[in-house]
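Everything below concerns the one structure shown next.
Every protein chain but one is kept in place in this view of the complex.
By letter and in written order, the chains are A, B and C; residue numbering begins at 1 in each of them.
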Amino acid sequence: MRTDARPPRLDRTATRAATATAAAEPMAERDAQDAQDAQDAHFYSQMYLIRRVEQTLLDLFSQGKLTGTVHTALGQEACAVGVVNALDRERDVIFSSHRAHGHFLVYSDDVGGLIAEVMGRRTGVCGGVGGTQNLHVRNMYTGGIQGGIVPCAVGAALAEKLKGSGAIAVVFLGDGTMGQGAVYEGLNVASLWSLPVLFVLEDNQYAQSTPKALEHAGDIATRPETFAVDRAVVDVDDVRSVYEAAQRAVRHVRERSRPFFLALNTYRLGPHSKGDDTRSPDEIEAYRARDPLPRLAARLGDEEREAIEGRVEERVRQAVEAALAAGVQDLAEFTERMRWHTR
Amino acid sequence: MRTDARPPRLDRTATRAATATAAAEPMAERDAQDAQDAQDAHFYSQMYLIRRVEQTLLDLFSQGKLTGTVHTALGQEACAVGVVNALDRERDVIFSSHRAHGHFLVYSDDVGGLIAEVMGRRTGVCGGVGGTQNLHVRNMYTGGIQGGIVPCAVGAALAEKLKGSGAIAVVFLGDGTMGQGAVYEGLNVASLWSLPVLFVLEDNQYAQSTPKALEHAGDIATRPETFAVDRAVVDVDDVRSVYEAAQRAVRHVRERSRPFFLALNTYRLGPHSKGDDTRSPDEIEAYRARDPLPRLAARLGDEEREAIEGRVEERVRQAVEAALAAGVQDLAEFTERMRWHTR
Amino acid sequence: MAHALTSPTYVQSLRKTLHDVMDQDPAVVVLGEDILDPYGGAFKVTRGLSTRFPDRVLTTPICEGTIAGASVGLALRGMRPVAELMFGDFATLATDQIINHAAKFPAMYNGQVTVPLVIRMPMGGRRGYGPTHSQSLERLFVGTPHIKVVAPSHFHDAGAMLRAAIYDAEPVIFVENKVLYPQRLRLEATDTLISRESVGAPDSYPTVVLRNYAPTEQPDVTVIAYGGMSYLLAPLMARLVEEEIRVLACMPGCLSPLDETPLLEAARATGRVVVVEENSADFGWGAEVAARIYGACYAQLRAPVVRLGAAPTVIPAAKALEDAALVSDESLLSAIMEVLS
Partner (left out) sequence: MAHALTSPTYVQSLRKTLHDVMDQDPAVVVLGEDILDPYGGAFKVTRGLSTRFPDRVLTTPICEGTIAGASVGLALRGMRPVAELMFGDFATLATDQIINHAAKFPAMYNGQVTVPLVIRMPMGGRRGYGPTHSQSLERLFVGTPHIKVVAPSHFHDAGAMLRAAIYDAEPVIFVENKVLYPQRLRLEATDTLISRESVGAPDSYPTVVLRNYAPTEQPDVTVIAYGGMSYLLAPLMARLVEEEIRVLACMPGCLSPLDETPLLEAARATGRVVVVEENSADFGWGAEVAARIYGACYAQLRAPVVRLGAAPTVIPAAKALEDAALVSDESLLSAIMEVLS
C-alpha cells in the first residue's frame, strides 16, 4: 500500500469551470479530460454499488434476514472495478472464490440476482443453491474451495485457446490462497502451455484471521517469476492505476497468449465474514484513511456524486425488496432441473 | 551437467610412490591426500555397490526372478553417495521415493535387506510388503507417490526441531516431481517455520518418458528462492563435489535450522523402470562418457579398485543367493503383526 | 436435567481435552488454519491453546494437503499431532496423505512404524454454508484399512473420545458435527425422557445406546445413527414418548472399523431398523450397517431395513432448500413409521 497521499484534486465542477475559460486548451486534451471524468463517474458508480450492496448484506445478516455466511470486500472494490472493466466481457472467462460479489457486480451488473442469491431466493443467479460463495453467470464461475479454481481457470484458458476464441481466463486469488500447491501447479502449466490466464492476486494482507507473515515465507508477488510468468505489482489507492495496470496485463495475456500475474496491494476494511475481526482497530483506521472509494468520490462533483449514489441506493433498495418478496425454490423443482443432466 | 573434463589423475599407487619420495612434503598435506584417497575408495565402494545391485536387479527382472517393477538410478549413484555420506546417520531422517535403492544402500549398507525386499522375500527390510518403492529402515522412509513425501519430511523436521534432537530431514525429489503443488507448499512451510529440511533435487532431465522441457516452465532450480529458501546447484560429474556441496548444505540446515535446496544435475543412464526407454541412444551415449563411476574409478589404483569390486560382487552374489533361498512371508503372519496396531 | 445444564458443551469438552493433553504430554502438537488466539479456530475448539503452548500450536498457511502430510511426518517421528481441517469438506485435499501415506506407512513397512495422528474434521450442514462447506465426507475414509473413523455424538464424551484418538496407535479421522458444538453433552444415565447406556471401553470409542422407554418395556424400533444425527434424534425420541413409540437408538463412536455387535443386538431387539446418516445414503456408511444387519439378523427382521440420508444432490445454501435436502425430524419420523408399518 502506497503511503504517499497525493494532494486532493479540485472538485470536478470547479475544474470544469476553470478549463472552460481556457480557450487555448486543445480539443484532444479536453476530450481526454472528459473521457477521464466519465470513466471516474462510471467507476465510482460501480465501486459505490459494490460498497452499498455489501454493507446491505452485512446489515441483512445482522437482522437475521440472511443466514449462512457472507464475505465482503469493503475497501477492495477498486480491484474488481479496475480489473473487470479491463476485460472483454463478451468473451473473457472469470473465476473467483469466496469474496467475489464485487467481481460479479462489475461483470454482470446484476444487483438483483446477486442479492437474491445471497439471500437464498429462487430469483438468485443460482436459485439459492450456490449462495454467496458459488456464483455463476455467463462466463463467470466462483467456488468456495481456496485454490481449487486455479486449475479450472487453466483448463478454461486452454479451451478458449483451442477454440481460437481470443478470450482470456482471469482468476482472482487472495494472499492466503497462495499457500495452496494448486496455485503453483497452475502457474507452471499455464506458462508451459502458453495459456492466456491472468492471475490477479488481491493481497489484502490477511487470510481470515492470519496475517501474511504467518502465511508466507518470502515475497508472494515474486513467485510467478520462477515459472517464467511476467508480473506487475500495483498499490490499490486509486482505481485508475488498477485499471491501467489491468489493461496492460490483459493486453499482454491476450496478445501473447501468455499468463500474467497482477498483484494488487489492498486492504479489507470490514471483517473476514460476519464480524470476526481480530485485527487492531488502529491498523484498520489507518487504512480507512486511504480507502480508494472516497478518494475517487473527491474527484467527482458533489452533484454528480450524489446523483450516482442516489441511483445506487435506489437499485439496492429495490433489489432487497424484490429478494424479500421472492420465494425460495422447491427442492423438487431443483432436483427435477438436475434430472436432464442424467441420461 | 558440466562438460569440462578434468585431466585424468594419476593412478593412486603411482601418486603415493611419488609423494613418498618427496621428503619436503609437509605432513598435513600428505594426511589430507591420504584422507582424500581413503574417501575416494570408500565412495567408490558405495557407488559400485549401488551400480551392481541395480544392474543385478534388472537382470533378475529379465530372468523373471523378480516381478512387479524396479526403478534404477544407474549413473546417478554419486547423488546418493555424496548426499547421504554428508548426513549424520545416527539421527538424520531421510525421505525418498521410487528411485531410492542408492539412498537406501548408502544409509544402511543393508544389501541383503534391499535385494530381498525388491524380490519380495520375508527377509526383505519390509518383509516384501513394501517392495522397491516403499523401503524403510531406521530413520529412512520411501514412498511411491511423487511429491507426497515432501509434507512428511516437513513434519518430520518439525518433530526433530521440537524434540531438540539436532537432526535434519532430507527429502530426495526428481525434476518431474517438481510439478506437484505439494513441493511448493512444503518449501513455503519449511521456510516459514524455519525447519531443518534439506531438499535434494536429482534433476536427471526426465520424468519417466517426458523431457524436462515438457514438464516445466522456467528454471526449476530457482524456484526455492521465492520461498526464501537458499540453494545451490551442482553438476554431478564427480562425487567429491556433490559430497562437498552436501556437507555445506547440511551444515547450513543444521546450524541455522533453515531449509536448503540442493539441485544436482545428473542423468539416468538406464531405463525409467524396466526397459521402457524412448530417449535417443546418442544422447545416452554422450552422458555415458561422463558417468561419474569410471571417473572415480580412474582415481583408484587398479589393485585397490579390483579388490573393492571383488568384495562388492561377492556381497551382491551372496545377497541374491540368500534372497533366492528365503521364503515369502505368509499373509496371516503379516496381518497378525498388524493387529497390535489396533486396540 | 439439572445435571445436563452444568455439563460441558461438545466444543468445551473437546477443548478441555486438547488443553489437558497438551499440558500433560509434550509430544502433542496442534496444527491447522487460523487456530491462534484470539481467534482460536473457526469453531473455537482450539481456543486458548496457542496462548498456553505457543511452540506446539502452529497456525498453518492454507494448504490442507501439507497439514495432513506434516502430521504424518510428525507422527512418524514420535509426536502426536492433532490437525484441524477448518471444514471437513477440505478433506478432499488431504485424501492423498490420509489414504496413501498415513494409512499405508505402518502396513507397507511391515508393521515397523506407527502413525498416531488425529485429523479433526468439522462436518455437516444446517448452517447455510452451502455446497462446499456442509458435507459429511467421512465416506471417503470409512473402510480404508489401517485407519479409524471416529465420530462422537453429543451423547458421547467427546473429549474422552478425542483423548482416545490422540493415544490411538493408528491414524484417526475425527469427525465433529458443526451443529453439536454448542450442545451440552448428555452423559447422564437417565434424563427425564431418555436413558443412556455406554457400551464398550469408556476410554475408547464406545457405542451409545439410548432408550425413550422404561427398562421393563419392549422397544418398537431400532434407530442406528452416528455423530450429528444425535441432534435430531434426541428431541424426536423425547417427542415419541408421548406417542408411545419406543425407540432403541444405537450410535457407535467408531464408524470404521465397525464393531457390529451392539448394533446387531439392538436390531434383534425390535426386528425393525432405521439407519440414518447426514450424507446421502447411497453407498454411505449405512449401506454397510444395513448389509451386516441383514446378514446376521436375517431371521429376526420383521421389516426391511429403512435407510435414510440427504437428497442425492449438493447441499444448497438457501436455508429452506438445505432443510429440505437434509434429513429432518419429519423425514426421520416418516422412516420410523415406515419400518413400523
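Throughout what follows, contacts are C-beta pairs under 8 Å (C-beta built on N, C-alpha and C of every residue); 3 or more make two chains touch, one makes a residue touch a chain.
Everything quoted here is computed from the prediction, not taken from an experiment.
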item	value
Among shown chains, those touching the left-out chain	A, B, C
Chain not shown: contacting residue from A:160, A:175 or A:202	A:160
Candidate in contact with the missing chain, chosen from A:66, A:100 or A:182	A:182
Listed residues B:216, B:252, B:268 or B:305, member touching the removed chain	B:216
From A:134, A:177 or A:226, residue that would touch the chain that is not displayed	A:134
Contact partner of the left-out chain, one of C:113, C:169, C:241 or C:287	C:287
Listed residues A:68, A:82, A:143 or A:174, member touching the removed chain	A:143
Sites on chain A contacted by the missing partner chain, in the whole complex	93, 125-130, 134, 136, 141, 143, 145, 148-160, 162-163, 169, 181-182, 185-186, 188-189, 192-193, 329, 334, 337-338, 340-343
Residue numbers in chain C that touch the chain omitted from display	89-90, 92-93, 95-96, 98-100, 104, 107-108, 130-132, 137, 139-140, 142-143, 145-146, 256-258, 280, 282-288, 290-291, 294-296, 298, 301, 304-305, 307, 312-314, 316
Interface residues of chain B (partner: the chain not displayed)	67-69, 120-121, 124, 128-134, 143-147, 176-177, 179-181, 207-210, 214-216, 276, 278, 328-331, 334-335, 338
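Methods note: only the chains that are shown with their structure count from here on.
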item	value
Centroid-based (C-alpha) most distant chain relative to chain C	B
Gap in Å, rounded to a whole number, between the CA centres of chain C and chain A	39
Geometric centre distance via CA averages, chain B-chain A, whole Å	49
Geometric centre distance via CA averages, chain C-chain B, whole Å	44
Residues of chain C touching at least two other chains	60-61, 63, 65-66
Where chain B touches two or more other chains at once, by residue number	181-182, 185, 188, 192
